[in-house]
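The complex appears here minus one protein chain, its other protein chains still in place.
Naming follows writing order (A, B and C), and every chain is counted from residue 1.
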Amino acid sequence: MSIFIDAKTCVLVQGITGSEGAFWTKHMKDLGTAVVAGVTPGKNGQSVEGIRVYDTVKQAVIETGAEASVLFVPPRFARDAIFEALDAGIRKVVVTADGIPVHDAMEIRAAALALDAKVIGGNTTGVITPGVAMMGFLPYWIDRVYKPGRVGVMTRSGSLTNEATAMMVAAGYGVSSLIGIGGDAVPLTRFAEMLPLFQADPATDAVLLIGELGGTMEEEVAEALEAGIFTKPLVAFVAGRNAPEGKKMGHAGAIVSGGKGTVKGKAAALRAAGALVADKPSQIGALFETVFPIKK
Amino acid sequence: MSIFIDAKTCVLVQGITGSEGAFWTKHMKDLGTAVVAGVTPGKNGQSVEGIRVYDTVKQAVIETGAEASVLFVPPRFARDAIFEALDAGIRKVVVTADGIPVHDAMEIRAAALALDAKVIGGNTTGVITPGVAMMGFLPYWIDRVYKPGRVGVMTRSGSLTNEATAMMVAAGYGVSSLIGIGGDAVPLTRFAEMLPLFQADPATDAVLLIGELGGTMEEEVAEALEAGIFTKPLVAFVAGRNAPEGKKMGHAGAIVSGGKGTVKGKAAALRAAGALVADKPSQIGALFETVFPIKK
Amino acid sequence: MKLFEYQAKQIFAETGIPVPAGKVIENVDELAGALEVSGLPCVLKSQVLRGGRGKAGLIQFAKTAEEARQKTQQLFDSPHGVYKILVEQALDIKKELYLAITVDPMSGKALIMGSAEGGVEIEHLAVSAPEKIIRQKVDITQGILPYQLRNMMFGLGLSGESFKQGMKCLESLFQAFCRKDAELAEINPLVLTGDGQMIAADGKFSIDDNASFRQEGLKRTRAHFDSDLEFEAAEAGFPYLKFNGDIGLMCAGAGLTNTVYDLIADYGGTVANYLEFGGPNYRRAVEAMQFTLRGNPKVILIVTFGTIARADVMAQGLAEAIEKLKPKVPIITAIRGTNEEEAAVILRKIGLNPLCNTEEAVQAAIALCK
Partner (left out) sequence: MKLFEYQAKQIFAETGIPVPAGKVIENVDELAGALEVSGLPCVLKSQVLRGGRGKAGLIQFAKTAEEARQKTQQLFDSPHGVYKILVEQALDIKKELYLAITVDPMSGKALIMGSAEGGVEIEHLAVSAPEKIIRQKVDITQGILPYQLRNMMFGLGLSGESFKQGMKCLESLFQAFCRKDAELAEINPLVLTGDGQMIAADGKFSIDDNASFRQEGLKRTRAHFDSDLEFEAAEAGFPYLKFNGDIGLMCAGAGLTNTVYDLIADYGGTVANYLEFGGPNYRRAVEAMQFTLRGNPKVILIVTFGTIARADVMAQGLAEAIEKLKPKVPIITAIRGTNEEEAAVILRKIGLNPLCNTEEAVQAAIALCK
């Protein structure tokens, strides 16, 4: 089982002829992902890693039945590429572009909500079900991070994911599916919106939430827990407890301003809703032991 | 029973302090319509026909629970007034304004579709369930037209409605509910979208469709009949068989151009889908006799 | 309101769509100046709104200044009401495309249509080869996106420089469509010239009358109408159509008017003219009857069913009009709606026989024409 995509999901790669697009298309295929088509305007008829390239998403969807799309396009073209995918009927999109203008992101987010589409990102490393399928650029061959297992992972940070997940794996756990929702100030899909997928997934017994300072997404997860939308064990690690207010270390979403978005507030909300919160990555494994002990 | 509104539906009047707004508010109330509030910006606290006036729709909705709104505002302000109603949570709107700019209408239609709101009009005389409730300015006291009964009426033309419906009433039938969808080139709700309401209404045994040349709404009704969306008897009268191409006699929607929108095509489509089509208004009564004879 | 070709091209030029070098003239004396702009050979295009100008001989080519002068004079002298001629450079046409934006009332979106087979009427192409028309819907609040431009250009089979020029043309056309409250913005043909330029060789542009409050300079001129009478009526605020039959029709509302028009044909009658008596005009019976009488009807037929337009007000106005104008033709009325009983009393008082049934009124009017 898997969430978001499985081995049968027909995946399209927008921007497939770029160097990253081509490189990660190979890796997605190697893992078993059903990459069926690529799109780069003006390159219709070319082939990348054995995948046929089309001029338009519409054409690719008609001819290959693609139903999900991963974008390797520069941030300034993300809006156009995402709306092209949505307009062609695709309802699952993964957006790797780092640096989408906030006004573009607002427009995309509003449209995705209206269409009930799952647009993941921007600035995400992607989505993976280890051993099954991937959309994005996750180094799944690093076994100490991407070991298959029964814990769902959702994260705002690519760099921290590997760190935190490795701790969980070191404690004997593995990953069922991992969703990187990305580090932007306006994520196109939010943490709490992924919870129903993990809740419904029989392959997921618990979830690891990798959060950060800034915004309100961790608080929304706490609300979802309070509302009973997610009932499996949830362990959280939220980075940035000591970050200086108003200073940005890294991407746009990770900033505290006007006293809002503090890790202290997030951790308190999560704990109050029944989640376990690790202060250090090294505590993650032990916390899972308390709620979801490994059968030895 | 009724469709669209019944005697319990809490109705708001936008533009209530204008002369038409005030005049028809009285008539709506007299019929039994639950008019609960009016809105005219800057006139908060005033009263019209015993109805409290508010500055904003939001305020009116919060304080009175209004759930449907009829607009007596000039066409250039219709867009603003409709979006104000939709934003306040109202999902049933009747728009009497004649002359809404087409680009405004496009925007409103697209928004109404996205919200699954029923925005009726523009350029409509309104919606009525005789003896129960009305939103609009239909002269319900004219008994030879608005006699209560079991035939649903939907129409593009105010002037023709009275004509055609009178013929039906003269033959012994009466009106269950009547929906004027209005005569604009871009009606905010279309004929075929009203059919499910008539289909579901136990007080409606058959429908009289009063159509016109121009557009494709009658063809869409034929498609709905073919698709089995509406299964009760349907009698249609479509005006403009002999209208000269490219000439406009009356409102914007009623024009044939480029050979599209002819009455001939509409009548053929409706007949092929099983509807009965009257060539003259005087035939309407007789056609009802064949599908839905009056119990004597 | 339909614009003339030269007006459409002004809009195209403003928004960045290339148009042929040319100038509008109103008489032969202005030709020399126009030829300096267009060069020779040139095209002389009569500025009339009717379609099929080519077949009607309203578009002429000229290789020399003298030929141009002769043909210009002929066009101005033609019986087709040519008030203006657009004098343009003749293009070296390699390929003709079609590009248009109109309204899709179903989705509430703008509908972009394109075809690699330009130069013909799109309605004909829609029947003969619908698969050759590429369609794309665009959300007017969001505006046209680059992928939508690309999809159209790929569909038209363009590449390289013409692909880029085509994207630019379509984007500009869409901006004009939105900014001008257009019902239709059409370039047909969009010409690819021998030297690789893309030029709007002809165009249609229609602006929504209902948006006139926010569109400056929207004003119909005599050239928009088939007759002086229709123009004068329109200037006075009366929708008015002139036909060549017997019955002078004063009617209110599209549905009822079209029904009466159908019934007149069904019962063997003909229409002299139609005047819209509804809306704000119901209070203007004297002027309305004046315009109706100028259509030389054998009988006047008045059919209304008013709600806000009250029947008694109409009847009172008609009484005044008859008093003042003393029409020599008979008048049949079926004036119904709010206060119809009072209306009937007024009409009877001035010697009319107010009818209630539309078909009866139509038959009575036809009988009086025999």
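The rule we apply is simple: a residue touches a chain if its C-beta (ideal position, glycine included) is under 8 Å from a C-beta of that chain, and two chains touch if they have at least 3 such contacts.
From a predicted model like this one, the values you see are computed outputs, not experimental measurements.
Note on the chain not shown: across the whole complex it touches A, B, C. Residue in contact with the omitted chain (choice from A:42, A:65 or A:139): A:139. Considering the full assembly, A:105 is the residue among A:10, A:57 or A:105 that touches the omitted chain. By the touch definition given at the top, chain A reaches the unshown chain through residues 20, 75-76, 98-103, 105-113, 125, 137-139, 142, 155-163, 183, 185-187, 190, 210, 212-213, 215-216, 220, 239-244, 247-254, 258-260, 279-282.
Panel shows chain C; residues 139, 141-143 of it touch the chain omitted from the view. Where chain B meets the chain that is not shown, the touching residues are 41-42, 44, 55-59, 77, 79-81, 83-84, 87, 107.
Following the convention adopted for this analysis, only the chains that are shown with their structure count from here on.
Chain contacts in this assembly form an open path, with each chain touching only its neighbours along a single line. Looking at B-C and A-C side by side, the one with more C-beta contacts is B-C.
Taking each chain's centre as the average of its CA atoms, chain A and chain B sit 47 Å apart.
With each centre defined as the average position of its C-alpha atoms, the distance from chain B to chain C rounds to 28 Å.
If you average the CA atoms of chain A and of chain C, the two centres end up 55 Å from each other.
Multi-chain contact residues of chain B (touching two or more other chains): none found.
Across the assembly, chain C contributes no residue in contact with two or more other chains.
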